[in-house]
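As C-alpha cells, the structure follows; a few thoughts come after it.
The complex is shown incomplete by one protein chain, all other protein chains being positioned as in the whole.
Let's look at chain A:
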Amino acid sequence: MTKRCVKVYPRFERLWHWSQAALIFFLLFTGLGLNGAHGALPFGPAVMLHTTAALALLALWVFATFWLFTTGTWRQFIPKIEGTFAVARFYAWGVFKGEKHPYEKIFWRKHNPLQAATYFALKWAVFPTIWISGIAYLTYNIWSGSVDQPVTWITVIANLHLLAAYVIAGFVIVHVYLLTVGHGFRSHVAPMITGYDTIDLTPEQEAYLETNEPGRLKPAD
C-alpha cells in the first residue's frame, strides 16, 4: 500500500456538489421565508426565486443521476453494515480519547460506512420526499380537481415538504460540523475543491493509474 495523491472527485462531481450546496442554502432561505419563519424577502419574489432554484436543482439531479449510473459511481453510495459501528463509536467516544478515525479512504470507496448510509437515506428518502412533494405543491392546480379533499392533500404535502427541508437543514449542520472531526476542516474540504485526496493505493491500483490514467495521479513524493 502506498499513499498517493489521487483525483477522487472528478470535475462534474465537484460542480454537482457545490451547485447543490448553493441551491440547498438558497432554497432553505427562500423556503423558510415562504413558510413564514422569517420575513427577509417579500413573498412574491421569494416564490419565483424558490421555484426557479428548485427547477434548477431538479435539472442538476437529472444530470447527477445520469452521471452516477453511467459511470458506476452509484456503487459508492451503497451502504454497508461492516465498519459502520466502528465509525459511530469513534464519533461518540473515540474522538474524545484522541483515537484515530477508524476509516481509511480507499480508491473505490470515498465515503466511510456511516457517511454512505447517511447519503443513502438522503438520496432515497429525504430528497425524493422534498422533490415529489415540491412538484406536487407546484402543480396543485393540475391535480386538485381530481382528488376528494384538495385542501387536506395540499396541507399534508406542504407539511411533508417543510419537514423534509428541516431534515436537510439538520443534515447540513451535522455534515459541516463533521468536517472538523478527524483529519480537520481544511483537509476535508480541500478534495471537494481540488478533486485530489491522499489515499492508500494497492500496487495494482497504482500501476493501473500510472499506466492508464496518469492524469489522476499527482507525482509521488
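As a convention for this text, contacts are C-beta pairs under 8 Å (C-beta built on N, C-alpha and C of every residue); 3 or more make two chains touch, one makes a residue touch a chain; residues count from 1.
Here, contacts and distances are computed from a predicted model.
The chain absent from the displayed complex carries the UniProt protein name "Tetrathionate reductase family octaheme c-type cytochrome", chosen from "Lactose transport system permease protein LacF", "Phenylacetate--CoA ligase family protein", "Tetrathionate reductase family octaheme c-type cytochrome" or "Archease". Within the full complex, the residue among A:F25, A:F43 or A:W108 touching the omitted chain is A:F43. Here one chain is not drawn; of A:N35, A:Q76 or A:Q115, the residue touching it is A:N35.
Among A:W16, A:F90 or A:F127, the one in contact with the hidden chain is A:F90. One chain of the complex is left out; on chain A, the residues touching it are 34-37, 42-44, 47-48, 51-52, 90-91, 94-101, 140-141, 144, 151, 154-155, 158-160, 162-163, 165-167, 169-171, 173-174, 177, 181-184.
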